[in-house]
Structure formats: C-alpha cells, structure tokens
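Okay, structure first, notes after.
After this line comes chain A, so read on.
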Amino acid sequence: MYALSDVRKVFGNDAPALDGVSLTVGRGEHVAFIGPSGAGKTTLFRLLNLTLRPTAGVLLIDGVDVAALDGAGLRRARRRIGTIYQQHNLVGRLRVVHNVLAGNLGRWSLSTAVASLMRPRAADAARALEQVGIPEKLWARTDELSGGQQQRVAIARVLLQDPDVILADEPVSSVDPSLALTIVTLLRDLSHQSRKTLLVNLHSVELALGYFPRIVGVREGRIAFDLAPDEVTPELLGALYAGHSDATRQLDRIHDGIGSYGTACRPLPGFSK
Partner candidate 1 sequence: MSDTRATAGVGGAHWAWWTVAGFAALVAWSAHGTRVDVGALLGAEGLGQMTAYVAGLFPPDVSPPTLRDAALGAFETFAISFVGSVLAVGLGFSLALVASRTVLYRGILYAGERLAPAGRAGRIGIYALARGSLNALRTIPEILWALIFVFIVGLGPFAGVLALGVHTAGVLGKLFAEVIEDIDPRPIEALQATGASRLAIIVYGILPQAAPQFLSYALYRWEVNIRAAAVMGFVGAGGLGQRIHVAISLFHEHQLLTLLLAIYVIVTVVDALSAYLRARLL
Partner candidate 2 sequence: MVLAISLREAGVDPRLLVQSDAVGNAARFVRGMFPPALGVDFLGLLVRPVIETIQISLMGTTIAVVIGFPLGLLATASLMWRGALHERTPVARRALLGGVPYGLARALLSVFRAIPEYVWAFMFVRAVGLGPFPAVLALGVAYGGMLGKVYSEILEGVDSRPIEALRAAGASRAAIVLYGLVPSALPHLVSYTLYRWECAIRAAAILGFVGAGGIGQQLALSMRMFQFDEVLTELAVLFALVAAVDFVSGRIRGRLV
C-alpha cells in the first residue's frame, strides 16, 4: 500500500519535522503509531494522506510516486485515503447529514455537490450513522454535538468515502477513556470487515499495544522502532518517551496493569505485575 524511503519534511527554516523515514505498509495491515507529542506523527499522517508533500525522499502509493501526480491525479489518489482527525475537522455550521455526505465529494461533480446541499441523499448518510451508532443525529447541526458524537460523524464521513486506507490521527485524544476504547474498536472492526488498511496515531500506549498487531514508535522525526506489540519492551518505551512530561504517566499505568481500559487489554509480556 505505502512505501516510504528516506522521507524528509522541513517547514520553513525549522529543524526537520521528519527525517530519514523509511516504512512499508501492506494492504489490509493495522498499524499503530506511538511517540511523544511533537515527534512528527501528525506530519507523517499529513504526508500519507497527501495533504503535504515530502521535502525529500520518495513516497509510493501502490507503486506510484506521488511527486509525479498532477492536480487531478492527486485528487484521485486522495479519494482512496480516508482521514479522521483529532479535532474532527467537520464544518460546524452544516448539518450532520451534509458532513457525512461530504465523504462523496471526491467522486461527485460540482453540480451533484451543490444539489446535495439542497436535497441530500439522506438514506446513505443514515446507513453510515447507523454503523457508528448515532442514527438519530442525522439532521442535527454538527457544532451542537458532543466531542464523541462529532468523532463518530467524522468516521461516518470516512465510511461514505469508502477508501482503501483509513488514517486516524489521534482520534481519541479529546474523548474520555471508555469512549476512546469504543471508537478504537469501532475503527478496527469496520476496517477489518471491509479489509481496509488502518493506520492509527495514538496518544495512549496502552490502547496501541492492546489492539494493534504492529507498533511503530516515532521520536524526534525518526522511526525509533517498528515491532509487534510483545516485542515492545519497557526499556524501548522508556527511551521513546524519555524527557517528555507524559512519559512517567504512560509507563506507570502499564506497570501497574490498571490502565483506564480495564481488563479489555490483554496482559502484556515483559511487564512485571
């Protein structure tokens, strides 16, 4: 699906946000990205969904170099990648139905898009909302919804887009722990059913280790490790979060084995109880 080699991203005159990133992700894989805030995970995701372009290095999607794509080609490629954001990135003033149907914008002609604002095909949106568990919010105004509900709307938008890859950038950072668990399982099950590739950027190490078969650690713009969860040792995690304020909190929780996610997380090898 994705093949990155030696990718580098620099903003203005700052130090590189990403440097020497090489990574391959196969079709249908589920991968969690972890690391301290400011490590470059969000930048990586914005490169992967083609909102940014690399400063140097090669980014291939299904063997196609994205640097070679023109405007139309870029739009076609983006259509196959669905993104869920931490801040939901919904148009608050539009009704839920329009935000969900916006998933179709990559396929629709302009006239269809305009027509949909007047007479939306509500049935499609309703089906997607059913899947994410809030069918009753179809006609609500989006900015009147709670954070968790808005995140579900964002997921419904991606369902309608029906992409090959789902990128979820910190999808649960702004919701409470029990809801976070629901949303992560929802994402995992939905992409499992339709054999989509799922890349998730997670603030919570616990969720990552508990629910994803492949863990990529990112620190200071570089990939620190790329392992199965049972190979991720406390030492690796300690190094990954070293010097960051959230490090001790993350690690203590795992050491204690009383994570916010209760017994749903399987016990992790290598951690003394």
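Regarding candidate selection, all candidates are chains of the complex that A comes from, given by their letters.
Please note the rule applied: a contact is a pair of C-beta atoms (placed from the backbone, for glycine too) under 8 Å apart; a residue touches a chain by one contact, two chains touch by 3 or more; residues count from 1.
The shown structure was predicted, so the numbers you read here are calculated from the model rather than taken from an experiment.
Peer 1: Which touches chain A in this complex, 1 or 2?
Peer 2: 1
Peer 1: Which stretch or stretches of chain A touch candidate 1 in the complex?
Peer 2: Touch residues, chain A against candidate 1: 46, 49-53, 67, 71, 74-83, 85, 87, 89-94, 98, 102-108, 110, 113-114, 117, 154, 157, 161.
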